[in-house]
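What you see is the complex with one protein chain gone and the rest in place.
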Amino acid sequence: MITIFWMTSLLIAVTMGLSLYRAVAGPGVFNRVAAVNIIGTKTIALLVVMGYFFQRPYFFDIALLYAMINFIGTLVFAKYLERGEIWS
Amino acid sequence: MVIVHTLVTVLLGAGVFFTLVGSIGLLRFPDFYTRLHATGKCDTLGAGLIILGAVIYHFFQYPETFLVPAKLAFLVFFIFIANPTATHAIMKAAYKTGVEPWRLGEKRR
Partner (left out) sequence: MAFGREEEMRLKEKGFGILLTFCILAVFWILLSGIFDAFHIISGLICCAIVSIISHDLLVKGKSEKRLAKFFRILIYIPWELWQIVLANIDVAYRVLHPKMPIDPRIIEFETTLRGEFSLLTLANSITLTPGTITILVEPERGKFWVHAIAKGPADALLVDQTMQRKVAHVFMEAE
């Protein structure tokens, strides 16, 4: 079972590398914001699998916290790109 | 126990497959709006299935701590609500700023 977790985390890391190409080469800022949001979502899944691989149960709290940080970050970025300011 | 291990392997494999499809769609599609289709849907379900597989594994392997699978189940529910909202927000910002959608037969952007 440990090998299954190890292979899963390796495959998730490979897909993160694929999304990194779009974050670097996407024409314009919107493609880059979407790619960073996707990398954040994959980080959450990777943290949960790593918590089982290293036998540390505290990684799940970090995953929960990072899910909220990722969500709020993308929303604030989208609001800034739409209006040009955050507080009105 | 073997049944639980097989089920967890199947769930993890399906989750990794959907995440991979989401990334390939991010590279292959010709326009910003279509790329958001690929990632906003597939990546949500992929991460959800991976964490669901971990929940089932924990529930049968360490049955005395049942608060940890409840915490992870709440994480899945939060991902299912938060990811489409973030996708919609970034798409609304792009539409209002004037990014043109792609029609059939144009050049790649």
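For the reader, a short list of remarks on this structure follows.
Every chain is named by a letter (A and B) in the order it is written, and numbering of its residues begins at 1.
The criterion applied here is as follows: a residue touches a chain if its C-beta (ideal position, glycine included) is under 8 Å from a C-beta of that chain, and two chains touch if they have at least 3 such contacts.
No experiment lies behind these values; they were computed from the predicted model shown.
For the chain that does not appear, the touching partners among the shown chains are B. By the touch definition given at the top, chain B reaches the unshown chain through residues 17-18, 21, 24-25, 28-29, 31, 33-34, 36-38, 40-42, 44-45, 67, 70-71, 74, 80-81, 84-85, 87-88, 91-92, 95, 101-104.
In this text, only the chains that are shown with their structure count from here on.
Mean C-alpha positions place chain A and chain B at a centre distance of 11 Å. The touching residues of chain A, counted against chain B in their complex, run 1, 4, 8, 11-12, 15, 18-19, 21-22, 27-28, 30-31, 33-35, 37-38, 41-42, 44-45, 48-49, 52, 57, 60-61, 63-64, 67-68, 71, 74-75, 77-79, 81-82.
Those residues of chain B lying in contact with chain A across their complex are 5, 8-9, 12, 15-16, 19-20, 22-24, 26-27, 32, 35-36, 39, 43-44, 46-47, 50-51, 54, 57-58, 68, 71-72, 74-75, 78-79, 82-83, 85-86, 89-90, 92-94, 96-97, 99, 109.
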